[in-house]
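As you look at this complex, bear in mind that one protein chain is not there, while each of the others sits in place.
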Amino acid sequence: MLKKDGVPSPEELEGVKPSQERLEEGPVVIVECMQEIPCDPCYYACPKEAFRPFGDINEKPEIDYEKCNGCSICIANCPGLAIFVLDYNYSEKEGLLKIPYELKPLPEKEEKVIVLNRAGEEIGKGRVVQVLNTKKQDRTAIISIAVPKEILMDARHIRLIRGSTDEG
Amino acid sequence: MRQTDLAIIGAGPAGLAAALEAATAGAKVILLERDEWLGGQLVKQTHQFFGSKKEFAGMRGIDIATHFSEQIEKNKDIEVFTGATALGYYEDGVLTAAYSGRMLKIKPKTMLVASGAMEKMIPFNNNDLPGVYGAGAVQTLMNVYGVAPGKRVLMVGAGNIGLIVSYQLMQAGIEVEAIIEGSSQVGGYWVHASKIRRMGVPILTNHTILKAIGEEKVEGALITEIDENWKPLEGTEREVSVDNICLAVGLSPLAELLWQAGCQMEFSPQLGGYVPVRDEDLETSQEGIYIAGDVAGIEEATSAILEGQLAGISAARKMGFAVEDKKIEQIKENLKSLRAGPVGEHIRQGLAQVER
Partner (left out) sequence: MRIKDHPILSFAEGKKVEFTFEGKILTGKEGEPIAAALHDAGIRVLRHSPRHNRPRGFFCAIGNCSSCLMVVDGKPNVKVCVTPLQEGMRVQYQKGKGDINAAN
């Protein structure tokens, strides 16, 4: 449970997941912001106006998944690093996960990485497909990782294999 | 003796915002800052800020500090003294400060205290051992001076500061053994907790530290699970191997000058300790003495900026400078909406108690 240990329970997650149909239609955002806090940059970041305007800045973000095309601009604009983009149909067996990443060294394209879930536990391996770190992102890199479809909904972070001490 | 319209003590977000607003309204400002740089807490904060995009949300604290400093330096009506520690405020309205080995004397028409806060300490065995640091010190060492505070850290406290500094430690390549938290809940924003959790750092609620282990410096810590009354649960004690224990157990307002100036003070647990009674324009019970930021109640940077604006502009108005009422109303409105949510509840409660 989030307030107990920072890991959302399945029930908590239910509230922020796009529907399975929407997932299968193509790239889409998942905004894991489940607490009312005073924050609104996501709304201003979205070129598609997929985030509903905030009436009160403390409201949780509400997303119109029909407007979202998974463009990923919001990822680096979220101060809480709580936004991810999922492409369920990336390939036959793999889904594509895009995460914000503010660590050094950055992974490289084609690099194999350990995939972690929301509790930091290893749940498989993934392959880095793209590393984006433009000036606009202001030092929050966006890493795209191809992961087995089965773990796409649980995968939320990566650990590099090179130089990894594998504790954690 | 220097004369000025407004003397501001502290150049954190509150003091900086106040200086700009007051100067824009036409006031002459003297800004005193103990550190050698402007920005207060902001200069250590590498993360993007929350709050409203209309203010600075989405910008990193370090960049907000630069943004303000540049504007302040350009402004001819603001005289800045860095490395200047305000020492005392006397009955005749004179403010003194220690500044490069000498004493500055200032007689301002109005004064704003924006001195921020200091860190709280908690009792445990050996809490004076080298290697037990406040979270602010850890941040300063690693983010301002680029020196690693240790190799492996135990973080005490899962409020926003404990969570954010843990994240910053990981960014600096330093391991975090765990974050321990005495209460049964994460006090900081859940998104901060989640981002450190998925990196593999455990957050142990209902846990506390009993002892720092080591002779000359920290070599470990003894931690334990506790019940709702903070009583250790037998058999749950364990040792962790760390060379740094970082305390992020809360802040309390740095209000000495306000006590000295005779401002009416009141204890407010929600606001972090003793804070001055104030009116809705942030004037204290002493006429012409204003407050803004953490010294007025521990909150965050966006509210510190807004309070700074409000106090700066109110002080200017008090001295007869032309100020648009609309502008003041707008700032108050922004503050109100920032505090309107559930995480602002304790602030609303605290303010209800000290606002007259």
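Chains: A and B, in written order; residue numbering restarts at 1 for each.
Simple rule for what comes next: contacts are C-beta pairs under 8 Å (C-beta built on N, C-alpha and C of every residue); 3 or more make two chains touch, one makes a residue touch a chain.
Treat the numbers as computed from the prediction; the structure is a model and nothing was measured.
Colleague: One chain isn't displayed here. Which of the visible ones does it touch?
Modeller: Taking every chain of the complex into account, the missing one touches A, B.
Colleague: Out of B:L42, B:L95 or B:M142, which is the one that touches the chain we can't see?
Modeller: Of these options, the touching residue for the absent chain is B:M142.
Colleague: In the complete complex, which positions of chain A touch the hidden chain?
Modeller: Given the touch definition above, chain A has residues 102-105, 139, 141 touching the missing chain.
Colleague: Can you list where chain B touches the absent chain?
Modeller: Spelled out for chain B, the touching residues are 34-35, 46, 60, 62, 118-119, 128-134, 136-137, 140-143, 145-149, 151, 171-173, 216-218.
We adopt the following convention: only the chains that are shown with their structure count from here on.
Colleague: Could you please specify the touching residues of chain B with respect to chain A in the complex?
Modeller: Touching chain A: residues 47-53, 57-58, 60, 170-171, 173, 184-186, 189-205, 302, 337-344 of chain B.
Colleague: Touching residues of chain A toward chain B in the complex: what are they?
Modeller: On the chain A side, the touching residues are 2-8, 32-41, 43-45, 56-59, 77-82, 102-104, 116-121, 138-140, 156-157, 159, 168.
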